[in-house]
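Structure first, then comments.
Note that one protein chain of the assembly has been removed; the remaining protein chains are unaltered in position.
We just call them A and B in the order they show up, numbering each chain from 1.
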Amino acid sequence: MILPDAPAPVRADAPGGGERIIEIEGLNKWFGDFHVLRDIEMSVNKGEVVVVIGPSGSGKSTLIRCINRLEEHQQGRIVVDGIELTDDARAIERVRRETGMVFQSFNLFPHLTVLDNITLAPVRVRKWRKSQAEERARFFLAKVGIPEQEAKYPAQLSGGQQQRVAIARALTMGPKVMLMDEITSALDPEVIGEVLEVMVTLAKEGMTMIVVTHEMGFAREVGDRVVFMDGGQIVEVGTPEHFFTAPREQRTRSFLSKIL
Amino acid sequence: MERIPFWRNVKTIGVLAQVVFVMVLLAGVAILFSNVTSALSRANLPADFGWLGSRAGIPIAETPIPYTTNDPYWRALLIGLLNTLRVALVGVVLASVIGVAVGVMRLAPNFLIRTIATIYVELLRNVPLAVQIVFWYTAVLLPSPPRINNPVELPGGVLLSNVGLAFPFLYPGDRFAAWWPWLVTAVLAALVGGIWRARVARAAELPLRVWPVPVALLLGIAAVGYAVAAFGQPEKSALAVDFDVERGRGTVFVDLDGDGRRGAGERAVPFASTVVRVELAELTTSTQNLSESRRMVPSTFRFPLIRDRDVAEVEVGFVDADAAEQAGYRLHFEHFPSRGVVYVDHDGDGAFSRGEEIDPVTGVGYSGVELVMTLRGFERAIVADRDGQIRTPSFRPAGSALAADDGGGDTVGRGVGVFSSFGAAATEAEIEPLRAEVDLRASGPLVLSRVHVPVSSYEGGMRLTVNYLALLFALVIYTSAFIAENVRGGILAVDKGQREAALALGLSSGQVFSLVVFPQALRVMLPPTISQFLNLTKNSSLAPLAAYGELFVIATITANQTGASVPVALLLIVSYLLISMVFALVLNVVNARIKLVER
Partner (left out) sequence: MFRVIPARPAPSGETGVLAWLRRNLFSSAANTLLTLATGAVLVSALAGLLRWALFDAAWAQVWANMRLLAVFRYPTDLLWRPLVVLAVLLLLLGIMAGAARRNEILRGAFWWVTGFVALFALTAVVFWPSVRWFWLAAGLAPFIGYGAGVARPGLLRAMRWAWALWLVGGFALLHGIVPGSVLLRIAPTRDWGGFMLTMVLFTAIVPSFPLGVALALGRRSRLPAIKTVCIAFIEVVRGAPLIMWLFVASLLLPLLLDTDPNNLPAILRAYVAITLFSAAYMAENVRGGLQAVPRGQIEAAQALGLSGWQTTSLIVLPQALRAVIPAIVGQCIALFKDTSLVFVVGLIDFYRVTEVIATQPASLSITGGVKLELYLFISLVYFFFAYRMSVASRQLEKRLGGGTR
């Protein structure tokens, strides 16, 4: 409940002038009685890279999973590419088609080859011809740097390779927004670099991305804005530079001191 | 905000799908229901449970609670359920014991033992239970054991025959009523003592043994109570026995009018302890050519089973001694005085040798040779049955066999040839009236009932029919193979490192197994084993193959007799569901405890 004298929530608005692709207003979500997202106000422009940071359990995953409706919210509005997420099955379908998601645990389909993993959705959802889908798939496989592995099964690949396949899988659908949830956290240190490299390339090519990560090097290199969350709220918003030099809130400072 | 059309709304789609589903389901059920009702009314079959109270008329061989064919259907079905539980509970215990043994044998270091266990498991798991039941029933237990009048006597007074297995059993005696409050107290004390002991053990943080305290309390109080109850005053006054010695039957009852005869309204008394005495009497039989246990036994005679302690003196002879002498018949006892063969001493060695019981001319045995057994001072302690019945062989007055034999003959008053270990002199044949008396004796809280074979059935003790045994054997052996696999799997599932760590700590290999390996294995093997228990119980419904009267058998007979197929089906389904739910409950409790331990 928002008391009348409660402080106004911190807004993570995109700079004016850009084309809004995601708008989140007054978002609230509960798991049972647990208030996990509180008065989230956020928007993202086309081509922007937003990095979300915050301690474990602060609601980062829940927030970006709300954006493609893997989680259902109870209050507020989420609009993606002009489509509001409601109980409308068609809206959900369209939003999911326009957003790509990459998971911490890869979630490649173990019973399908790399190529089938990637072409499954384009063929079944976008109704492309198989050959067309495969052509696109090979293009993106080459782009993420693993052109030779298309006939293998996920279990035959290293973690870094699997995660890059997962990125290619999301990209082949031609999404307007990429959602990435701690996608390097489950990787061995020596392969984190290869995944980050792909992410940087993507960002530089102008892909709209919302990235949950604690790789501050990535944030500094390509991040447009950093959003710091804690306790289900947005606590502080700013450029990466702002966070490195002059974080305003005590909570932000203590968090950053732990991860940097 | 734009309204979402309902067919695209994820919430309404869900609700709608359910509504449609339920409606289709209800429509289907309604159609089937109307079909059933119209079919039932057309065929004029009962759709209610009114028939439950009417006379069943189903003969049931094994009745854990009193039952006659005049009892109503509900009682017959109840007996069926009790019989299901009787075979299931015993089966579960035996299957566990054998299963654990075979499971451990599967991992034995000895190659032969291991192989035998493996063959046991694979063979039994992969042959249908139905085949195993009929195998035990019709191929082993029906033909193999000797007939009831020639039972195998096993140590401890256990008898085995083609009728089944019978063994001495304890039943509540006269003073039981004085004892059971003590029993209740003992159980309660054991519970309280166990809880108290567990608390102490936890508080002291010592590995104290919990179980000796409740066990000692239970046994101690029960024993003291038994002694106290046994010293109470017997109240025999009103009891009497109505005994017919010629039929060998009697009933112990409450003699309200004191006339010694059981009249209407005079209740039979179960488990009364009696002693039957007959001064002088005889039994007759004649020889037969039998086939027993898959082989021919020619010239065989069988008297009711008489043991040494039953009589002061006994002799067996031919009814027609002259004819016997002429034919050269002699008697050979396999078991004096009840069982043996008639033979002719061809080789003249004065003793029986194999082949002499067959007539060399006809090639078959001597059948129809009449024999008489004369008993003096017959005295047998008999505990009345659950329905107050006592049974003895049906004695005849001494000399009556001869008299009957002489009825149309010319010779009178010949002696009876005697071939007995007593070597007593020949007795003059004259009919003496039978003199029998039955004493009632006081008993303690429990009374030990021994097994007798008065004619051709067991009396006293606990009696298990071959039907029960066949079903039990098959269920136990079949299920034990599955349990053995669970046990083996459980033991193998314990990480090798656990064993090594325990050994490294200096535990002995016995301790390693009992303290480290087995407790962990138990967790893995318990849940699947409990579901095997349930399987055993459900599989007891294969009883028709062994003609054992459990729930399913009684229910099928009931459905056939009454035509109440729908109510009987409902009863069956509900009964089995209840049984399954009990097992599910046990399983849940066990699983919860296992989880608790793991944390």
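In the analysis below, a contact is a pair of C-beta atoms (placed from the backbone, for glycine too) under 8 Å apart; a residue touches a chain by one contact, two chains touch by 3 or more.
Computed from a prediction, not measured in an experiment: that's the story for all the values here.
Here the chain not displayed is in touch, across the complete complex, with A, B. From the options B:L129, B:A178 or B:A546, the residue with contact to the chain not on display is B:L129. Note that of A:P110, A:P147, A:G193 or A:G217, the residue touching the chain absent from this view is A:P110. Check A:I53, A:M173 or A:M229 against the missing chain and you find that the one touching it is A:M173.
Listed here are the subunit A residues that touch the chain not shown: 65, 68, 70, 93, 96-97, 99-101, 103, 105, 107-111, 120-121, 124-125, 166, 169-170, 173, 179. Interface residues of subunit B with the unshown chain, by the touch rule above, are 14, 17-18, 21-22, 25, 32, 35-36, 38-40, 109-113, 116, 122-123, 125-131, 134-135, 138-139, 143, 294, 538-539, 541-542, 544-545, 552, 556, 559, 565-566, 569, 572-573, 576-577, 579-581.
Going forward, only the chains that are shown with their structure count from here on.
One inter-chain figure worth recording: subunit A and subunit B are separated by 72 Å, centre to centre, where each centre is the mean of the chain's CA atoms.
Interface residues of subunit A facing subunit B in the complex, by the touch rule stated above, are 84, 86-92. Listed in rising order, the residues of subunit B touching subunit A in the complex are 1, 4, 8-13.
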